[in-house]
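Here the complex is missing a single protein chain, while all its other protein chains stay put.
Let's look at chain A:
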Amino acid sequence: MIEIDKVTKTFGAGDVAFTALRDVSVTIRENEFFTLLGPSGCGKTTLLRLIAGFEPPTIGAIRLSGRDITRLPPNQRPVNTVFQNYALFPHMSVAGNIAFGLEMLGKPKDEIAKTVDEMLRLVRMEELKHRKTSEISGGQQQRVALARALAPHPEVLLLDEPLSALDLKLRKEMQIELKRLQSETGITFVFVTHDQEEALTMSDRIAVMSGGRILQIGNPREIYERPSERFVANFIGASNFLNGQLSAGSVTLEAGGTFTVEPPQGVADGKVSVLIRPEHVTVAGTGTDGAALTATVENVVYSGEATVAHLKLKTGEAIKARASNLPGASGLLETGVQVGVSVAPGAVTVLVD
């Protein structure tokens, strides 16, 4: 269990001071696949570096299994890192790299040899044991970096965008492999990515970050379906934002229609903005009868598996409707026509902002 307790990190001082992390608190559970997700420059790497001990926090404390490790140097923390650029030692073989951590821990020779073989098997690299690290492919280097970090069996493994340099196919394979490794080893993984899909498919929980803050922590479902604020909703998946009036547990949209909602804490009755995911919006058909909302078709985009209709509500607000394409489905909506729009029950989420 890692506890990040009110951590602030400021680089530099005076005029050039830059605060990369602001009052960040999070508890990462044992055996968890925990993902830090956020745009470039939001402080993901900085948070990893603090956990690894490469930098001290300016304010706050970091505890590992209840022990305060805030001032412990990196070589005394049972935490290993898979670096974004892998940082494999170019003067050592694949096996030499994997053995390094164990040698530094002073493990006996035969135990080291055994663990190295075990690790090579785990990442399926047995044949390349004696290769130089400059003579293997990017995906193989990535697996060596993983094996090197796993070999000393740390309590926590930090992974800084380890898949970003790989092509799509290899990336998908490695995602599955990482999940397998995590469940086989039982090590806590702290994983950094700015790919929302990767975060959603791999994580037990996700922390969405922006500007040095954690905006929301939750499991993939919560993050996707109940984002707390507009930034989170926008960053993950496609979104529609509409204005409405909240009163007594239901929202009446300005564009029409009343929906039961579970308002988040701290949101008072009155004017609110709500999120509706495009796949929860359906075009009910031409004509306007029956549906709570009516809209004009602006534009229709076909993208293989789905079709997205860009609509304009009578309030002038834009809304997207996404529908999976069924085999043999007939032609597309025509632009300019009036349509009824319906929203799936429970699809309206009130945002905090």
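To be clear about the criterion, a residue touches a chain if its C-beta (ideal position, glycine included) is under 8 Å from a C-beta of that chain, and two chains touch if they have at least 3 such contacts; residues count from 1.
Everything below uses one rule, namely that contacts and distances are computed from a predicted model.
Novice: Out of "Electron transfer flavoprotein subunit beta", "Spermidine/putrescine transport system permease protein PotC", "Sulfur-oxidizing protein SoxY" or "Metalloprotease LoiP", which one is the UniProt protein name for the chain not included here?
Specialist: For the chain not displayed, UniProt's protein name is "Spermidine/putrescine transport system permease protein PotC".
Novice: Which of A:G101, A:P227 or A:G340 touches the chain that is not shown?
Specialist: Touches the omitted chain: A:G101.
Novice: Looking at the full complex, which residue from A:K6, A:R29, A:R71 or A:H91 touches the chain that isn't shown here?
Specialist: A:H91
Novice: By the contact criterion defined above, which parts of chain A meet the unshown chain? Give residue numbers in ascending order.
Specialist: Spelled out for chain A, the touching residues are 52, 54, 73-76, 79-81, 83, 85, 87, 89-91, 100-101, 104-105, 134, 148-149, 152.
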